[in-house]
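Taken from a larger complex, these chains appear in their original positions, while the remainder are omitted.
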Amino acid sequence: MAAPKGYKIATLGSHSALQILKGAKDEGFKTIVIATPDRVALYKRFNFIDQILQIPNFADFPKIEKELIRQKAIMIPHGSFVAYLGLDQHRKMKVPYFGNKKVLDWESNRLKQRQWLEKAHVPVPRRFKNASEIDAPVLVKAYGAAGGHGYFFAKNKKEFRQKIKSFKHKNYLIQEYVIGVSAYIHYFYSPLTKKLEILSIDRRYETNVDSLGRIPSHNQRGLGIEPSFVVVGNSPLVLRESLLANAFEMGERTVVASQKLMPGGLWGPFCLEAIITPTQEFFVIELSCRIVAGTNLFIDGSPYSALYYNKDVSTGRRIAMEIKKAINFKKLDKILD
Amino acid sequence: MAAPKGYKIATLGSHSALQILKGAKDEGFKTIVIATPDRVALYKRFNFIDQILQIPNFADFPKIEKELIRQKAIMIPHGSFVAYLGLDQHRKMKVPYFGNKKVLDWESNRLKQRQWLEKAHVPVPRRFKNASEIDAPVLVKAYGAAGGHGYFFAKNKKEFRQKIKSFKHKNYLIQEYVIGVSAYIHYFYSPLTKKLEILSIDRRYETNVDSLGRIPSHNQRGLGIEPSFVVVGNSPLVLRESLLANAFEMGERTVVASQKLMPGGLWGPFCLEAIITPTQEFFVIELSCRIVAGTNLFIDGSPYSALYYNKDVSTGRRIAMEIKKAINFKKLDKILD
């Protein structure tokens, strides 16, 4: 299939670039990866990447914007954009961008994100505004923490006070540590059809915390292991069908609330990171307003996307499908920022 | 593909309805979901569902039976049938039903189920008829417990005696808690070809028990967490190939024993829920005589069903394939009850 009207799909070489560009190629687009020298070898391995634009550092991104615009590239953001470009450069990007940049402020500020979720009536864990209020186990998260760094767990007020002394971050949120299993729900909201899809679900694979269960408690004693939550991978999940109704509605309320809070609201892929308790309630601990790495499990399709499409549709491919549709219906302005 | 001779496939809106109806549609059937008002929105999201029959409560099911019969619907039971309709109403259903209703009594009674498995020489955990016999950690299961509710774990006789006081259920089974990993094996027995297939395997995702391993033992102390086994999802597994021979044989013996115990025996999808010990022995802790929720992982195919079919075959689709075959060979009476 020819590239739809000469548009190309581009992204930064990291996070879910392989999925995004494979999906784009499957939908007939030419593909571009912007890569730093240490990653060029990785992206050269794959035939579906048509072009590698090398830059010395991601901070040099503005220097190639003209070239990207000249090539009719559409940028697909992922979790490394804010991390590598910074919020400001990200916002100022001139290359057509899939998604609404206005969500960035609301997402990046932990308190505003909480406000958004509360407005959407999405349940969130209790927050302790200061240490003296702590009456349950807590998870302490630095503002802007990503990939599982900048977290710590404290059993109670006393342990919080002890651990906060060696915590490097000044701005943080103290949340109740909700005991339950986690599920990361991958949504896609189409501004063209106004429909929300659940495309897949995953669970994170975190080191060292996901290895602790394999050490018997009597062996843990004396090892002095502190849990860390560094995400190094993902494994697939499905949810009980009776929980899906709730999952869809939480997602829809998140979209509706966004439309009230910021012009245009949230569209494209997003993720609610939930804890599910023994009473089968969801508590959302984080909102990600773009493709998340857990979708990489489903490059060859997912049990949920199979409910909508008779082909293997990952989130990356779903993005390309939306862009192709917008091009064909001359509605690119509805999906780009 | 046209709907085979006007038959439609129907099920209750819950559990694995999406999988069942997607599979039916892929095999050319028209599809019907019977849904309560709170679930209508969920099932409206999917194009492969041709018709939603809304009823105020599942207890109102008998009122739409005539309509289902008129439309030549074939009902596919799943785990929510007994839970929502009750054993009695389930048995009295007049709509053509995929499966043998005679298995219901044997399955729903924990002692009869145990007798069935023992007759099949399928290893089951030791049972303690009364508390004084307890000489090992035990799992106590209320009769009719489903979805992980109505269970508790006790380390020894003393802990059993303490915990039984606050247990709400009067009828329960005390079984040895076999230490090992779990595997839920999804079988399909075809009464047309007399062949047994293993279609997929999963592991349950239970809250809060599957989150405990992520809390270091020194942090667990003082939190006073009691494990609960509420199933909220599933994750995929494959077994060592050398264990498959045994898995197939256990499944076959379960079918053969059923044919001795009840006219017609067991057919269609069923599941053996096994614990595998370090000596690689299976202990079966539960038999489910229908499609189980773990099969929802494999809507887009499974590594095991790929060994039989050159298309993506879920258990839901496999059921539709069997019905289609029976229609074409005029053998519907062999598979319906």
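All chains are identified by letter, namely A and B, in their written order; residue positions are counted from 1 within each chain.
Keep this in mind: contacts are C-beta pairs under 8 Å (C-beta built on N, C-alpha and C of every residue); 3 or more make two chains touch, one makes a residue touch a chain.
On a predicted model such as this, the values are computed, not experimentally measured, just so you know.
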Please state the number of copies in the whole complex; 2 are the ones shown in place.
3
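The criterion applied here is as follows: only the chains that are shown with their structure count from here on.
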Could you give the separation in Å between the centres of subunit A and subunit B, each centre being the mean of its C-alpha atoms?
34
Name, in rising order, each residue of subunit A that touches subunit B in their complex.
137, 153, 155-156, 179-183, 195, 197, 201, 203, 209-210, 212-214, 217, 220-221, 225-227, 235-245, 248-249, 275-280, 301-308, 312
Residues of subunit B touching subunit A in the complex:
14-19, 22, 38-39, 41-42, 45-48, 80, 205-208, 210-220, 222-223, 225, 228, 230-236, 293, 296-301, 312
